[in-house]
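As you look at this complex, bear in mind that one protein chain is not there, while each of the others sits in place.
In order of appearance the chains are A, B and C, and numbering begins at 1 in each one.
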C-alpha cells in the first residue's frame, strides 16, 4: 500500500471562477482521482487547516507527498517547510507541481532561488520525453500535448538535475526543464512543471500517468526516524 | 596563445550549391574567422587530408579541437577517432558542432549512441541560455535567434550533462539540449547544436561569441603526456 | 524471473593455484551461487567459448550482465565489446566487477581511460556505505570488511558517478570510489571494486548481498530492440 498525501493551498479556487471551471471538484480531488487505487491511499491537506495540515505524525505516515502552492507560499510557516524538508531527507518522497517551484519546501531542498521566467498567454505546450527509459515516463508517447498551459521559461535556477526526464516547449517559443529528478538525503524529489490553476491539466490522461509513475518512483524503500551525525569509534 | 585546430569534413561543400551559398569561403573558414585573433592561432584539417589530417604531433600541439562532420563520419578510421578521444582524456579541449553528435570521437567520449530525432524543414530556432552565469554564455542575451536551422529533438541519448548551458526550441515544436558541458579525463568537452551546413549559422554573431567563449572554457590548464595506470607503493 | 548472465574470463584459475584455492569451484560459480534463486536464472559465459560466448540472442535474453575480466581484456574482440555496449544502451543492466574497470565494454560505456592506481600487498579493505538509502546498499551495515583485497586507489578516471554508493578505504592508506552507478542510454551500469582473484571476496556475505541488490537495481523495466535516430515530422 502506498500512502500519498496531497498538500494543496486551495486559495484561488475559493474565489476565482476560472479555477472553479477548470477544477469543478477542486484541484486536490483532480490530483487525488489520478492516484487513488486499491494500492494507493490518498489524503488531502490544505493550507487553511490548522498548522497547514502538517504534523510530524502525518509526515511519517506518508510515503509520497505532492505539493501544489502558488499565491500562499509566504504564508506557510518556515517551520512547516522545514519539517517537510527534514522528512524528505529521512526518506519520504516529494513531488512538487507547477508553481510549487517557489514553495518553501522545494526551495529548501534545492538550495537555489528556483526562479524562472513566465508568461500567461494561453500557449500550447508540448512536454517532450527526454529520457524514455525513466520509470516516470513509462506509458507515454514522444510528448504530452497540453492545449493551454502557463509558460515557464529558462533560466530555471535549480541545481543540475540528476535526471532530466521532461523538457517543455511552448508555442510562444520558450523551453523549460519540465521534469527533474533529485535525490536529497534518503528521499527522492521530482519537480513537474504542468499544472496551472486555470486549465484542467490534471485531467490530462498523460499527466495523470506521470503522477502515478512519479509516486511509484518516489516511494521510499528506506526510511530513518532521525537524522543523525554520530560520533563513531575506530572501526574493527 | 591559444592553439585551435578545426577539423572539418569538407564533403558537401565541394558539390552542394546550398552549402556553397551558405559558406562561400567554406565552413572551416567561417568558424576560423570567428576564432582567429592576436591570442588565438587557428589551423584547419580536412577529412581528405592524409590520415584525416590527424597526427599525434598535431593533437599535442592543440589546445582546443573543434570538430564538424556529417556524411563522412563512418569514413573516419576508428584509430583516428581513438587518438582524438585519448588526447581529450590527456587534457585537450574538444568542441563538437552540430552533426558531430554522431562523430566517432564524440560517441567514444560519451559512451552512448548520441541518437536524436531530426527534421530539416526550415524551422526557426531559439537557443535559450539556461545557465547565464556559465562562461560559455558570456555576452549573450536571453537567447540566440537563428532564422533557420535543422531541427534536432529529444530524446538526445547522451549522459546527463555536467552543465546544460543552452536549450534549443524550434518553431515546429521540438526542444533540444543544445549546449552541454562534460569533463572527460583531464579534458573538457562541449557539444553545441547549431551549425547546419545549408544555413550561415557560423556567421551569426552570437554563435561566434559562443565559439570564442567555448574555446576559452575548454582550453586546458593541465595536460599529461601519457595516460597511466600506475602500480604504487604504500604511501608514506 | 530475472535473467542473469555472468561473463567470466576464466584464465588465471586454470593455472594459478592461489586462484584455485580462493575459488575451488571457480569464480563464476561463486558469483552464480550468490545470485541463483527461484526468481533468478543464471547463465555463465567464458572468454574461451566461441565468440567469447556472446551472441546477440543471448544478450537480448539477458536482464543483467555481470562481467569479470582481467588478463584477457585485450583478447575480447572490439566487436563483442561493442555488442555489449549497444545492448546496455538498449536497456540491459550491466555490473562490472573489480578488474573489469579496464574491460572493453566498461571503457566504451564510460568514454574514459578508467585508469586507477593499484597495489597487491594484502591490504585490508573497508567498503564504506556512502549512500545508505540506495537500493544497492540495502541490508548492509556501515561498511563491508574484506580481510584482504587488491588495493585500488584514486585518481580513478571515470565520469563523475550519478550516485557514489560505496567508498573503499585500505589499510595501506588509499581510498577509492568502490561502488558507482550510471545510466547510459536505457541501461543501468554499476561498477563494484571488490573481487580480486586470489581472495575469496565473492564468498563474503555482504558482497553477495551487494551483487543481489545490484542485479535487482540494474534489471531493466524498459528495453528497445533497436537504437534509432528517427527522422520526424512536425508534431501535431
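The definition used in the following text is that a residue touches a chain if its C-beta (ideal position, glycine included) is under 8 Å from a C-beta of that chain, and two chains touch if they have at least 3 such contacts.
In this text, all values refer to a predicted model and were calculated from it rather than measured experimentally.
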Residue among B:97, B:130, B:158 or B:186 touching the omitted chain: B:186
Hidden partner chain, touching residue among C:87, C:149 or C:174: C:174
Identified contact with the non-displayed chain, of B:25, B:51, B:74 or B:133: B:133
Positions on subunit B contacted by the hidden chain, ascending: 91, 126, 131-133, 135, 138, 142-143, 145, 162-163, 183, 185-187, 220-222, 232, 235-236
Hidden partner chain, residues of subunit C it touches: 117, 126, 128-132, 142, 153-156, 160-164, 167-171, 173-177
Sites on subunit A contacted by the missing partner chain, in the whole complex: 78, 85-86, 89, 102, 108-113, 115-119, 121, 153, 157, 159-160, 162, 172-174, 182-185, 227-235
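Note that only the chains that are shown with their structure count from here on.
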Chain pair with the greatest number of C-beta contact pairs: B-C
Chain whose Cα centroid lies at the greatest distance from that of subunit B: A
Approximate Å spacing (C-alpha centroids) for the pair subunit A, subunit C: 35
Inter-chain centre distance, subunit B versus subunit C - centres from mean C-alpha coordinates, in Å: 32
Residues within subunit A bordering two or more other chains: 126, 131-132, 142, 162-163
